[in-house]
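Here the complex is missing one protein chain, while the rest keep their positions.
Right, chain A next:
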Amino acid sequence: MSTTNKRPLNELESRLHQAALATANNELTAKQAEAIIPDNKARQKALNFLLSVGYFRPLSDKKGTVAFRAVSKSELESTKDLTEEEKLVLGHIKTSGNEGIWTKHLKTKTNLHQNVIDRCIKTLTQKKLIKRVPSVQHPTRKIYMLEGVEPSVSLTGGPWYQDNELDTEFIESLTKACFKIIRDASFPQHRRSHHAEGGAGGAGGPALYPISKSPQYPTSQQIRNALKQARLTDIELSIEHIEMLLNVLVLDGEIEKVRGNVMGFGKSFSLFLTGN
């Protein structure tokens, strides 16, 4: 893939390149190429040129059918100054997507020497092609991914992590809010203040809803909506996140899970009156 014979693409070549870029995965099979340029010789020439300049990369699947992957112009621009090794490393980092790749894995995949890899990574980082991302699960690992890719949830740890550390205060404030929502729904209104102060120690203990007219215990979806309305946080919380919080409350013995009401969808949580 030398860049020695530099000339702009001719018409046939650019047609092929455009056609490849237009496909979903930037790939073009030999058959498709044949459809675009029926003439055998012209097609062969065009493909060869594209391959030599680096606009195409040859691929072959298990069955042995040949396909080409198109490389966009800007992409080519950024990588054209790189050495072969750097390209190899970059390719692996690229395929790792938003999960990133650990340098150790990179080493086994590329079969390069550690020093070489280190050097490659250094230049690539300097060129702002890749970046190092911290991982919540493995804080000590050096993990790299392409610049401009948002790290996946498994790396950042979702909404519970702030600067790679579990944000316990944030979690605590949210669980408290959840608890309050559930408590308000589980106990009759006018006696609640009494209960909040003295707990069950009051004269007759708290008054309760009778079981036949039990209140509509909130589902996790309702709790999510209530939290949204309360504007406690800017972070988007999914149902799963809310359920994690509620599970913590269940573990603390503050609430308990009740089978979903009449229609049987969604999970309800009801208050576990006093940590019994």
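Going forward, a residue touches a chain if its C-beta (ideal position, glycine included) is under 8 Å from a C-beta of that chain, and two chains touch if they have at least 3 such contacts; residues count from 1.
Everything that follows uses one rule, which is that contacts and distances are computed from a predicted model.
**Student:** Just go with whichever of "Mitochondrial import inner membrane translocase subunit", "Vacuolar protein sorting-associated protein 33B", "DNA replication complex GINS protein PSF3" or "DNA-directed RNA polymerase III subunit RPC3" UniProt uses as the name of the absent chain.
**Tutor:** "DNA-directed RNA polymerase III subunit RPC3"
**Student:** Given that one chain is not shown, which residue among A:L21, A:I36, A:L146 or A:I171 touches it?
**Tutor:** A:I171
**Student:** Given the contact definition stated above, which residue among A:L82, A:L208 or A:L232 touches the chain not shown here?
**Tutor:** Looking across A:L82, A:L208 or A:L232, the contact with the absent chain belongs to A:L208.
**Student:** Name, in rising order, the residues on chain A that touch the hidden chain in the full complex.
**Tutor:** 160, 165-166, 168, 171, 188, 191, 200, 203-214, 244-245, 247-248, 251-253, 256-259, 270, 273-276
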